[in-house]
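Let's look at chain A:
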Amino acid sequence: MERRDFIKLTAVTGTSAALASCGNPEHQLIRFVPEEDIIPGIAAWKPSVCPVCSAGCAVNARVMDADIETVRNGQRGVVRMNVAKKLEGLPKDPISRGGLCARGQAAIQITYHPDRIAQPLKREGARGTGQFKAIGWDEAIAELVSKLDALAASNDQKSLAIVARPRRSRRSELLAEFARRFGGPPPIAFDLFGDDVLRRANAISFGHDQLPTFDLAQARYLIGFGADFLGTWNSPVAQNAAYGEMRQGRPGIRGRFVQVESRMTTTGASADEWIPVKPGTEGVLALGLVHLMNRGPERTAPQAAAASRADAARPFQGGDDEYTPQRVEQITGVPAKRVERIAKELAELRPAVAIVGGPPLAHTNAMFTALAVNALNTALGSVNQPGGIFFTPGAAIQGPAPSPQTPYTSLGTAKVLLIDDANPVYTSPTAWKVKDAIANIPFIASFASFVDDTSVFADLILPDHSFLESWVQSSAESGSLEAASTVAEPVMKPIHNTRATPEVLIEVAGKLKAPVSLPWKDAEELAKSAQPPATSNQRPATSNQRPATSPRPPASSPRFEEPRFDGDAAQYPFHFLPYLSPAFGDGSSAHLPWLQEMPDAMTSAMWSSWVEMNPQTAQKLKVRDGDLVDLTSTQGTLRVPAVIFPGIAPDIVAMPVGQGHEHFTRYASGRGANAISLIAPIAEPETGAVAWAATRVKVARAADANGTLILFAAEMRERPHEYKVR
Partner candidate 1 sequence: MKAVYALYSDPDDVQRAVDGLRKAGIADDDITVISSEPIEEYEFSHRHRATWIHWIAGGGGAIGLALGTWLTSFTERAWPIPTGNMPIVAWWPNLIIMFEMTMLGAILATVITLLITARIPARTPKMYDPEVTDGKILVGVENPNEGSVSAIERALMSPGVARLKTIQL
Partner candidate 2 sequence: MPHRWGMAVDLDRCTGCGACVTACHAENNIPTVGDSQAARGRAMHWIRVERYWEGEYPDVTLKFRPVMCQQCDAAPCEPVCPTYASHHTDEGLNAQIYNRCIGTRYCANACPYNVRFFDFFHPQWPKPLDAQLNPDVSVREVGVMEKCTFCVQRIHAAAIDAKAANRELKDGEIQPACVQSCSAKALVFGDLNDPESEVSKLSRSDRGHKLLDDLGTLPKVTYLNRPQA
């Protein structure tokens, strides 16, 4: 018997029958008349766009009827609604092609999350305690309007700060327009794990300030440099689909895949050959390969590519001559023989393509690495060739401006802060003190759907619809060989008393004492508007419609420099490699129970955060699976359980990002540790991007396992008997 049934039963037996119906709150729920036509049990499919990562997969939502508890005119009740039941990839979408990753499918739980904010909230307790009281929309909007009016009245519009999610979408345009027309600074859209270096390098090498798309389906050889392109990087669903075709999609042809990285990612696990290198030296290997293709005995490639090969090394001071196999071995630790063999394979198996992303581009020498791999692609003749590297046309919407080196400095002087779908408190290095800055801002309004590490500081929360309840629009930056853009109407009616943030902003703009006029009247128009407003003052968009920018030389001539690391090697002997969790990304989906309970592909961990270390290292530190270790960087110390991980170099420890939220619903709050807090904010000099893989740590065993590490394959550590004498 269900607990509730039991209570019901005791209620019935305990009181008289007449009173019993009042005894149970469930009986008091009124059944409202549905507001839409409902055909019970018949599913309809409606398109939408996955909000989880920036790939922008179009999804297909299965819509059926369900009972939803709701409040109408202050009366609690139940209403039958057409609601989304399941998300699948939209088959005709060139990016998802019908598939959808785990995070995308779990996104449906955002809409139905039990801790979703259901109505506007106003802070009640002290800041940061998470105590709010429910208020009405009129009151909430009036409050925000009054704060903005106050800014305007004191002619202090510059003190408005907006923090937004770094997305190429109409939504970011709206925020930018609002800020611009109000007179404030442009919104801060910062992605710690963003790909600014690669975009810049692509602009330099290929004239596209854009993430690349790979025609893996036709490639015969693929060499990856650190990019977790089957897991978290760029457009994983599209890349998975293409990867499957590369492996087994062509009769008789199976593309070969080599992955170069220092910690095995799920992508590396799929490789035929996994080549560990010293962190930050991946570019040297790429240039070594270029060298062999240009000058070495492997120079067997068709003449057509010869010219571009010559170009390929041009940005490099002194060309690629200095990157002989021996030198490559010296720097990267990859044996010269192996380099030569890879070069030979590359020469033989065409078309071949190289991918770079992730940790190699999170070092101080990231620009060198990106350009080196781009040079390799040029040398391979794979640019804009079948089986090579492409740039998705029609990515008309501009991305947010590249982040300044310290994106949140303006928060120190802000008086009013608007936060839209961003969690800077969680995703910023400790040294930036974003939390302190935010806590000191006089007024904070958030459009968050959840109380998270940042919105817990808000004075006012104006909850947005979930993506399924909204007009959505995406225009993919990469992942598709053809232009891909989707506009979709809401899949379902809102289940809570929420409002679409664009409409709230438009309403607020209109209600200001000095009204700000925005070029859209509602969310639908915003999503449908084909062109960005002409008045945009952001950097020019890159797209194929525009004449392609010619390759620009980098600000300084790239030459391999040893990557710089934060922390003295003697004191902090380990490289610290934070990586995007396949389940949580940068932590923004840590609140979804399906993802929390999905065993991690490499470690089988669920509901946990952990640090991975090589078995030798673990033995040296006397650490076993689950034992707690202290990771200390110059930024602080984290205590996390260890996972013994054979696919990592002995001098590296890796930790997934995503857990360690102080506030993020019942499922993620207080769970695990936040790897970002250890990252030292040293920057890649060219773009100012944070070199998030350039921190060193020391590791010390702290305590025995305390059960915080939950593994699905918990007992696998008892090695199979083959390794033992019976």
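Everything below uses one rule, namely that contacts are C-beta pairs under 8 Å (C-beta built on N, C-alpha and C of every residue); 3 or more make two chains touch, one makes a residue touch a chain; residues count from 1.
Regarding selection, all candidates are chains of the complex that A comes from, given by their letters.
Keep in mind the model is a prediction, meaning the values are calculated, not measured.
Within the complex, chain A makes contact with only one of the listed candidates (1 or 2), namely 2.
Those residues of chain A lying in contact with candidate 2 across their complex are 2-3, 41, 64, 66-69, 83-89, 96-106, 108-109, 112-114, 230-231, 236-238, 240-241, 243-245, 247-248, 254, 256, 264, 266-267, 269-270, 272-276, 495, 582-583, 593-599, 601-602, 604, 606-607, 614-616, 646-650, 666, 671, 707, 710, 712-714.
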